[in-house]
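Excluded from the complex is one protein chain; the other protein chains are retained at their positions.
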Amino acid sequence: MVIHYLKRAYSSFAAHVFDIPPRLLALLLFMLLIFLPITKPDDYIQRMFRDIFFFATLAASWDLLVGRTGQISLGHALFFGIGAYGTALLYKYFGFPPWVTIPIAVLIGVSISPLIGSPCLRAKGPYLALVTMVLPLILNTLFKYSPLLPITGGERGIGPLPPLIPVEFFRTIGFSGRKAYPMVDLANYYLGLVLLCASSIILYKIANSKTGMVFVSILDDDLASKACGINVTRYKLIAFAISSLFAALTGATYAHVITIVNPSGFLDITLSFLPVILTFLGGIGTLYGPLVGAHIYFIIHRYVLQTTHIPYLTGTQWTFTRDLIFAAVVIILIIKWPRGIARFVTDKLQDLEEARDLDERGKWIWKKYKKEKTK
Amino acid sequence: MIESILIDGAIAGGIYSLLALGFTLIYGVSGVINLAHSGFFMIGALLFATSGAFLLPVLEPLGVIPTFILILALILAAISVATIGGIVYKLIISPIIGDDVAIMVVTVSLALIFQQIMLLALDAAKLTYIPVAPFIRGATWGVRNESLLAFGVSVTLFISLWIFITKSKIGGAMRAVSQDREVAMLMGINTERLYMLTMGISAAFATVAGVFYASSVLVGQAPPHMWLQPLFSSFAIVILGGLGSIKGTLIGGFIIAYTETLVAYLIPQGGQIVPAVSLVIIMLIILIRPKGLFGKRIEME
Partner (left out) sequence: MHLLEVENLTKRFGGLTAVNNVSFHADEGEIVGIIGPNGAGKTTLFNLISGFLKPTSGTVKFKGEIITGLAPHKIVNRGIARTFQVVRPFRHLPVIANVMVSMKSPRGARKIEWLKTIERKALDLLEDVGISELMLEPAENVGHGDLKRLEMARALATEPDLLMLDEPFGGLNPLETDYLIKSILRMHLDEPSRGIVIVEHKLYALMKIVQRVIVLHQGEKIAEGKPEEIAKNERVIEVYMGREM
């Protein structure tokens, strides 16, 4: 009896609270994040959020390709790395400032995408997945060792790279001496937020355009799509290009945030895997999924896990175990919620809403029936 | 030098074919792309070394020839990994079968778990690689007997699988399911159990390949990243030979192995470029003839 009332109470609560349009929620979150640095949080936390912004963008670009168009890419690190190495090499050999090297690096990344995409997306089969999985790993090896070593700096990588907004700028506006440095970090935080918002808006617009509809039609049934006159291969290439654009942009920008570009930071398999986890944690195929997932992942990974320790395990042992637990958790999550956690939650809320509607209608019908009976 | 190329290529060919065979088998029968396949390869080598380490000191003093002890260890390792494979299928893959994205994510996670296990094991033993004892010590005709054994076993297993698939009832079921799953189910074939079995066989083959890879190609060392390079090569083999074709895997395996050996020997610093070789071959095939040499014909969908 009590359970029944609790359920009723919850569903009416949910109806009121969660009826808030998602755009309003997004705006609220955005406001929160803008004002966060004013609360003077730990450096560590600020940097955690900064990373959330960048990797959420990376995950969102992956989700467009995989969740919305259905083309499985397992090597998003590739474009992330190309963007990063592109801007680094341009700086190393030409000395251009970031606002020149970044767009060029992005252009390079986008030009490469049809080279990989065209053969893989045209052929029927799991080719894109296999090729994209292998490519960044191969580049990783190639960059680390031999012939390209003098160019790419091997494992040590290329650096230091100039930050996006140089220290001198802050000095000229009044932050003297050492006080300028934290401002650079702050600038990185906000630039990351800007990147996330701008790319989210653009991806949102794409998703709600005819192109976005075509993407979903390809995801659902690419054969029927062809029967509707859609050049499926061309749209797959477009999705791949947009996705690689944002990935390269994120990579190039992030390179200037952490000021050093090396294989383990930008071409590692864990980086290919990261957008996948983030998207799955949040909800694949949605727009908010990668964002939510990024928050969940980083807060748990950086904050919760860093501050807890299991006794008996030494440093490296704990790192290995932690990664192992993480991979295991991902497996469990996907089996239980194949469409992502946030998706599961929103689906449940929708069910509750429908149930509530039915409930209301049921009650109304019952009342009418009773009235008729007593006449 | 030509002799070395021929021999190295042949050995690698046998091993790679065996590894790729497991991968293409599970794909052909159930449509699952098991990205953790070469992870089984690595764990197999680990389990072999561990059981060898336990059994040798116990059985050798009793007068049992080391070779047989190690063969026993190999069989144990293969059975364990096959069981793990079956369990993995049942618990992890079966719930999400059909959802290709989820399966790939899950298998990649699994591969990472295997890598972490390997790293933890190495950390505990304070080693940088797992030593894998050779079956046969000494050399014949300038070639380590070990390598000959590897080649011989690979080819034997290959032929056994071929016979199994073409002649036995279960093999027939596998072929049926790989052609049309729904009809096969209508005919009463229990796909769940079949997939589990296929996974087990696939994992067992990977184990044998892994053990021989470590003992022959890597000269007795099993480092924690040993699963990467063979992964690239198996992808290339499977795409070249045609996904789902056993013949193709055998032929493709030797072609890739020889290409890699030639590159390693003839091009300066070739050893480093070898991963790129797999990639180039993959791209070429996708461009020219995506279904590979003997792949299943996928026309409309």
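The chains carry the letters A and B, assigned in the order they are written, with residues numbered from 1 in each.
Assume a residue touches a chain if its C-beta (ideal position, glycine included) is under 8 Å from a C-beta of that chain, and two chains touch if they have at least 3 such contacts.
Remember, it's a predicted structure, so these values are computed and weren't measured experimentally.
Although one chain is not drawn, the whole complex shows that of A:K226, A:H301, A:R322 or A:R356 it is A:K226 that touches it. Across the entire complex, the residue among A:L191, A:V214, A:I277 or A:L291 in touch with the chain not shown is A:V214.
Residues of subunit A that touch the chain left out of view are 209-210, 213-214, 216-217, 219-221, 223-232, 285.
Here is the rule we use: only the chains that are shown with their structure count from here on.
Taken in their complex, subunit B has these residues touching subunit A: 33, 35, 91-92, 95-96, 99-102, 104-106, 108-110, 112-113, 116-117, 119-120, 123-124, 228, 231-232, 235, 239, 243, 269, 272-273, 275-276, 278-279, 282-283, 286-287, 290-291, 298, 300-301. Within the complex, the subunit A residues that touch subunit B are 66, 72, 74, 119-120, 123-127, 129-131, 133-135, 137-138, 141-142, 145-147, 223, 269-270, 273, 276-277, 280, 284, 316-317, 320-321, 323-324, 327-328, 330-331, 334-335, 338.
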